[in-house]
Structures are given as C-alpha cells and as structure tokens.
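Following this message is one structure expressed as structure tokens.
Of the protein chains in this complex, one is absent; all others appear in place.
Letters A and B mark the chains in the order given here, with residues in each chain numbered from 1 onward.
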Amino acid sequence: KFLKRRAVGVVPAAFSGGQPKRGVETGPGHLIEFGLLEQLQSEDLGYEVTLDESFPPCDSLRPASDPLVGRLRNARWVSSVSQRVFSSVRDTCAKGAFALTIGGDHSVGMGTVAGSASVYGDLRVVWVDAHADINTPETTISGNLHGCPVSFLLGLGGTTNVAHFEWLRPCLTPDRIVYIGLRDLDPGEKKIIRSLGIKAFSMHEVDKWGIGRVMEMALDHIAPKRDKPIHLSFDVDALDPTVIPATGTPVRGGLTFREGHYICEALHETGLLVAMDLMEVNPLIGDQGGLLQTVSIGCGLVRSALGETLL
Amino acid sequence: KFLKRRAVGVVPAAFSGGQPKRGVETGPGHLIEFGLLEQLQSEDLGYEVTLDESFPPCDSLRPASDPLVGRLRNARWVSSVSQRVFSSVRDTCAKGAFALTIGGDHSVGMGTVAGSASVYGDLRVVWVDAHADINTPETTISGNLHGCPVSFLLGLGGTTNVAHFEWLRPCLTPDRIVYIGLRDLDPGEKKIIRSLGIKAFSMHEVDKWGIGRVMEMALDHIAPKRDKPIHLSFDVDALDPTVIPATGTPVRGGLTFREGHYICEALHETGLLVAMDLMEVNPLIGDQGGLLQTVSIGCGLVRSALGETLL
Partner (left out) sequence: KFLKRRAVGVVPAAFSGGQPKRGVETGPGHLIEFGLLEQLQSEDLGYEVTLDESFPPCDSLRPASDPLVGRLRNARWVSSVSQRVFSSVRDTCAKGAFALTIGGDHSVGMGTVAGSASVYGDLRVVWVDAHADINTPETTISGNLHGCPVSFLLGLGGTTNVAHFEWLRPCLTPDRIVYIGLRDLDPGEKKIIRSLGIKAFSMHEVDKWGIGRVMEMALDHIAPKRDKPIHLSFDVDALDPTVIPATGTPVRGGLTFREGHYICEALHETGLLVAMDLMEVNPLIGDQGGLLQTVSIGCGLVRSALGETLL
C-alpha cells in the first residue's frame, strides 16, 4: 500500500561496534553469499534488488580515537555507521522501494528506523527481539549501544544530548512500537517499558495467546485500521538458540522456527511493510552447521516478510 | 460408526517406485519388526489383526521395461503395485475392518483411497503431509509419482488418460479432502489447490490457530455433522525432521510429536475413521537412532489413530 515499485534496496550493515564480539560484521556477507539477493529476484518473488555496494567495510569508519561517552562505548563509531545506514534506508524509501538492512549488530537500528521514519512520517515499528534494546545512557550497565537503539528513537533519558548523535532526532513515540519475543531485560528496561506503557509481547504472552492472536493484537495496537506503514526490526536472537545458534546474545526459551516465519508472513499479509532489518547474525559463534542453519533461516525470514508463502 | 468389527487389515506396501530413493520399501518390515501388529492386538487396544502376507516383494511386480509415460517414471510399476494395494484395502473395508496401509512411498495412496472409496462411496480424506502430492502428469517436474496420487484420485489434468492407470477412476472431489501440515509445494500445486478451493491447513494455519482449532475446522469442512467415513493418509514427513528423521523428503518447520499424535487422537475421537496410511518411512535415511525413533513414533501414531489415549 505504500511501496511504489516491486523493488528492494539492501543495506549490508557490516558492523560490530555496538557490542563487544567480533564476527557480527561479517553477517551480511554470509547472507549475501548464501544467495539472499538472488532469492528475492527469483521468479517466485520477482523483486528488483539493489545492493548498496558503497557501504564501507566495518573498520573504515572507525575513528582513531573513540573515548567513552559516559558509559557508552564506541559512540563516534556507532554514530557514524548508523548515520550511514540512515541515509541509505532513507534514500531507498524515498524511491518507493522496500528498505532491507542486514546486519551486523542492532545498534544501527537507530539508523534504519530513523531512515524510514524520515520518509514515512507516521511510521509504526515491530521490534522482534529477545531483548528490548531500550537502555538509555543512564541505565545501560555494559555501555554497548546495541542495547540502546530504541531509547534513541524515542528520545529517552538523555539520548538527545549524547555527543556525536546530533544528527539523530526522536522519530518514534511509545504508542507506535510493539515488541515481540522479549525474555531478557534489564531491570531498568522493565521500568521504562512499564512506565511508558509500551505494548510488549514477551514469551509469556506468546505462550498465553499463541502467535496467531499475538500478531492480531500487535497489529490492532499499532495499526488498528491496517493503514499505517510498518518497519520490522528483527533481531535473530528472538528465535530460540536451537534454531539460530550463530548470534551473540542467545537466550533460552525463544520463538520457534515456525513462529518466526509466522510473524514475517503475517506482517507481509497486511501489505503495510515498508522496511525490514535482519540483525545480529554472527558467523563466529558456534560451528559451521549452526552457521549454515542460521543463514539459511535468516534468508527464509526475509523471504517470508517479502511475500513467500507456504500455500 | 462404520466399522463392523474390532479388526484391522494391514497392507505392507513395501514399495519405492514412486520416488528415486531405495530403502523406503523396507519401511513396512521395520514397523512390523518393531511390534506394530502386537501393539494393536495388545490388551489395551484389542484388535484382531490380519496381515496381508501375500503382498509381493517390492521388485517382483516390477516390469522388465517401464519407459517414461510423458514425464512420469515407473508408471507401469506404480500402477500395478497401487492396484494391488487397492484390492487389499477394498477387501478389508468390505469386511468391515479398519484398513491400515504401511509404506513404502506415498504413490500407492491412489490405491489406498480408491480402495476405501470403492466401499464407502461418500468417503472423506485427511491428507497429512509436508507435500500436497497433487502434481499432475502436466505439472510434475520430477516425474516421481509419489508427488501425484491426489491428482489421480481427483481425476485432474490428464490423469484419467495416463497409460496403465485404466483401472483407477476418480473417486474424490475437491470438497471432500483436507490437507494438514503443508509446507513445500510446487508453484503448479499451489495453483491447483487455489483454483479448486481445496481446504488446506499449512504450517502457517497451524501456527495461526493451533492444532486444536485446526482439527475442528478440518472436520467441520469434511464432515460438519460428523457422519461421513474418513480415510487418514499420513505421510510421516508431515512431522518435523527432528521428530521423524528417517524419511526421504524431510522439510524443516514441521508438526511436533505432540501435534502429530493430536491429529490421530482427534480423528479417532470422531469414530469416523475407516482407514489409515502411514507412509514414507525410509530406514536408509539417517542413523540407527533416528530410525528407531521414526519407527517407534510411527507405531505410536497408528496406535493413537486406533484409540490409544493418554487418559
């Protein structure tokens, strides 16, 4: 309903600076090598696919010096990469194409959502993740920015005054985001979510209602008339570690293979999806079989979000 | 409600000609060796069990020459074995006993359903499978007939004129079959199912509604008054490969152990089941542990369909 062309612009967000484990910056390469782009171009799906080939290697944007900003680590690096992602997503959306970001750590989620929101003013967000990624500069314990993008998008707790992030202005309100799959939150994050009344379906709610009703309720919350553009930010660690082993912060008790695909299918069915992030594929975690499985399932999730169906 | 005796007639459909992988013809032997027949005769279930011991070894019915018929492979062989299965199932049903076919590849499903339909004119079919097995001589790419039995039963796309299959007349209509577990269909199969309006519960629908409501909806479709005879054709690849590893065409994202049994239990509860096929157990796929698990669970599915309950 919002896209103007059957086209996908892909940002390979080859970045690991939002968290401490190397490897995640090679996630995009593995997804592409596995054939993601060809799959989207295939007869079945038929998208025109454009890869942002100018996206720089992970380390080339890294500043020589990047001192802590409060507790935040790699703030300059995260900011400049996220801004780069922001521009690419914004340009893709402006052309009426679907913006697909593949990662890479989730810190650049501040860039992806800001990018699509800059084109679609009334954007809604579905954040699928084991984690809420809503720590603020004040609540974060680790200082890893991949745990903070949502607070930057909402403009919470001092995020609007963090050095180096002047380019990023709040573009989301608490009623326009919904979480699915949460199961590992810091106490400070729980407080933020409760106090802002953010709609969140943790694994408890997924078990309580089943994924079918959860998706209905999620959509009823962010787009009751099914008429708003939706950005899906999918952290692969939302799925169970037995399904997705190659990721940096796995948490037991996650979504099943089937539930992960169901989420993507249900969002596609709305006709409202304008962008998707598939983040946190880390090829250095686990063994070769686990990597192949992770990459293969990752591609499947993207295909589902872009219209592949079982029937 | 339809059976006249607490008796089961078993056809050991030791056949592999409907697909290219050897091994599946030994599935029936493994199920029997594991104790399937004794389990049905046990105090708990108490069936009189008759094995069709005259069923010939897989290769004895193989014609010396079996040239392609269009794209179809082993057409003469599949036809003669299926006709043999047809007779056995028909005779069992005619005696008022439950017809249990154990396989062996699913191509003989044209024989099993034709057999029970020849006795129960108003038969309904529940086809549990990762695949729709509804390719026609015109749509099949592989030419493997285990992907085609449903189209033969419905009389689709030239099936009524295929050489060697003159004995088989369409005995099913699109409104009298329901699929459960689908997740790997050819584009041509999707078109057929859509255009004929065949009721199908893919894994997407199983996730959307849960297996409890799916079974209710499936039964409401084929037997809204719960008064029609039902044939269950169960391809073990409907279950997830982690549950059933020893099968020839496994597909990720399948039914769980619990859902598989639930389907069988729910069908038994209707009192309408008159026949069951348990197909595609291939002992040569995977390791010894996986085979034992597959055979053990296969037997459990049959017992559930024949009345074993947890409570």
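In this section, a residue touches a chain if its C-beta (ideal position, glycine included) is under 8 Å from a C-beta of that chain, and two chains touch if they have at least 3 such contacts.
The structure presented is a predicted model; accordingly, all values stated were derived computationally and were not measured.
Only one of the listed residues, A:Lys21, A:Arg62 or A:Lys190, touches the absent chain: A:Lys190.
Taking the complete complex into account, B:Glu259 is the one of B:Asp66, B:Asp105, B:Glu205 or B:Glu259 that touches the chain left out.
Of the candidate positions A:Val49, A:Ala200 or A:Val302, contact with the unshown chain belongs to A:Ala200.
Residues of subunit B in touch with the missing chain: 44, 210-212, 257-259, 261-262, 265-266, 309-311. Interface with the hidden chain, as seen from subunit A, comprises residues 182-185, 187, 190, 193-194, 200, 202-204, 206-210, 252-253.
Simple rule for what comes next: only the chains that are shown with their structure count from here on.
Subunit A and subunit B have Cα centroids separated by 42 Å.
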